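Below is one structure; the comments refer to it alone.
Every protein chain but one is kept in place in this view of the complex.
Presenting chain A:
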Amino acid sequence: MTPPLMMIKENMAIQQERDLIFCRNRVKEVAGKIGMGLVNQTKLITATSELARNMLIYGGGGIMRLEIITRGKLEGIQLTFEDKGPGIADVDKAMQDGFTTGRTLGMGLPGAKRLVNEFSIQSTPGKGTTVKILKWKNG
């Protein structure tokens, strides 16, 4: 018997620093529910923290969408960070370690990418940025 799939699909607003804590805690809670191991949980929450902060500092805040994803036998968590900020002029540059236009270390985007299984970024200057990450339960 296959266990019932948990359906979770929700949006969280990130408008101030404290929202980062709520997001991290919610992601941790859901990751725990699907049985993700502690190391993978920590990696996912750290990536969440980096991307949510980026969105807050550079995108003027935005929305994080949290979904449980299944692909065949794989189960994981997909997070989409969407802002309507100024966008990123040079995405390739932004993905390099240590590149920053602000007060952060420039580890956020490339670091988050290393911590998850799938990573995609789309940005249109003047329109906003969307970053999507996926972490498999056992990935």
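Throughout what follows, a contact is a pair of C-beta atoms (placed from the backbone, for glycine too) under 8 Å apart; a residue touches a chain by one contact, two chains touch by 3 or more; residues count from 1.
To be clear about the criterion, contacts and distances are computed from a predicted model.
Trainee: Which of "hydrogenase (acceptor)", "MoxR family ATPase", "Spermidine/putrescine transport system permease protein" or "Anti-anti-sigma factor" is the UniProt protein name of the chain not shown?
Mentor: Answer from the record: the omitted chain is "Anti-anti-sigma factor".
Trainee: Of A:Arg24, A:Lys84 or A:Lys132, which residue touches the hidden chain?
Mentor: Spelled out, the listed residue whose C-beta touches the missing chain is A:Arg24.
Trainee: Please identify, in ascending order, the residues of chain A that touch the omitted chain?
Mentor: Contact residues on chain A toward the absent chain are 17-18, 20-21, 24-25, 28, 38-39, 41-43, 45-46, 49-50, 53, 97, 104-105, 107-108, 110-112, 114-115.
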